[in-house]
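Report on one structure; see the data block that follows.
Missing here: one protein chain of the complex. Every other protein chain is in place.
Labels for the chains are A, B and C, by order of writing; each one numbers its residues from 1.
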């Protein structure tokens, strides 16, 4: 894992590949050995009634964090695709910046497995997720 | 299950409760014994690069279909909350209207369990999902 | 899918590969286009207190049904391995023969995705499961 991409490089690849308003705003906060952390700055568009962050926004943060950690570790190859994601909803998510921290549980030849904690900054996680990416053959 | 809400009633409740642009456009196509089907009309905002429908859009369709089928069967109570969702991604989703069909696997006192198939209209499903809602006490 | 293995052949491969008392008793009831059904004859060893079938027994039935349906469709290759399984528990399982019906949702080059319904014969399903197998490269 000594060829880890930098947080700046991963962020640039995400912005180049996903040219949507939401994606452009994603910040890759850190990349480390087996982990990556992203932030989505708060926007009123994220909200559902009751002033909490919507499920689709949390899902987007989870999928982006998984993408970031895989990308950082396998580099810029024709890309892995999401195979499955399991989400457990723990509590409502306050209307603040969203932080998603992904951790690699397995990085095999054919499959990467990750867990992700996501929620409002400085709050306990709103969702715990586990998922896998199917990796391209060499 | 003889007190099933109509598709029109379920659609009106969803529109009243979720006053976002996306939600307003959701149509509840059918409600039946143990099932409900929703449609999200196509919009370019749904797309990711490669002209396929994004994961967060498919997630939103799944969650809305689960909400619709639960609402139709338990009626307008202080609402159930999503407990968990498991998604398996089967294939890319073409840029068309999205159809999500939810089926109740269990409707207990404390928990409802549903499966959902979601994808582009007239195409095989892009995602198969299973999830549960925690139900309010009477 | 015209090279489908027969139910008898799949059963023989399972018995040869898993020489445990429980596995030996597994019967492959049917194999069809995209589906397979297995039966585990009742044994008192399957039970938990309360005279219901235990979780590990239901898990074994689910995994065996997924294995059977994959085997029937891809044939006797150096084998696929279970990647993930998601189980939703729907109701207690009566002390009778166990039937597990697996259905292929996707059969790709790298990944097979299946859903499984499992429960006591002639009863509604006790568990709904979805899972995937990582497939060997050719």
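Here, contacts are C-beta pairs under 8 Å (C-beta built on N, C-alpha and C of every residue); 3 or more make two chains touch, one makes a residue touch a chain.
Quantities reported herein were computed from a predicted structural model and do not represent experimental measurements.
Trainee: Can you work out which residue in A:64, A:82 or A:130 touches the chain that's missing from view?
Mentor: A:130
Trainee: So which of C:9, C:27 or C:48 would be touching the chain we can't see?
Mentor: That would be C:48, which touches the missing chain.
Trainee: In the full complex, which residues of subunit C touch the absent chain?
Mentor: Counting only subunit C, the missing chain is touched by 17-20, 48-49, 54-57, 59-60, 63, 81-89.
Trainee: List the residues of subunit A that touch the chain left out of this view.
Mentor: 86, 88, 90-91, 105-106, 113, 115, 125, 128, 130, 132
Trainee: Going by the touch rule given at the top, which residues of subunit B touch the chain that is not shown?
Mentor: Counting only subunit B, the missing chain is touched by 83-84, 86, 110-111, 113, 132, 134, 137.
Heads up, the rule we're going with is that only the chains that are shown with their structure count from here on.
Trainee: Same or different: do the copies subunit B and subunit C touch each other through matching residue numbers, with over half of them shared?
Mentor: same
Trainee: Through what angle, between 0 and 180°, must subunit A be rotated so its C-alpha atoms fit those of subunit C, rounded to a multiple of 5?
Mentor: 180
Trainee: If you average the CA atoms of subunit A and of subunit B, how many Å lie between those two points?
Mentor: Centre-to-centre distance between subunit A and subunit B: 24 Å.
Trainee: Taking each chain's centre as the mean of its CA atoms, how far is subunit A from subunit C in angstrom?
Mentor: Between these chains, centre-to-centre, one finds 33 Å.
Trainee: Residues of subunit A that touch two or more other chains: which are they?
Mentor: As it turns out, subunit A has residues touching two or more other chains at 83-84, 86.
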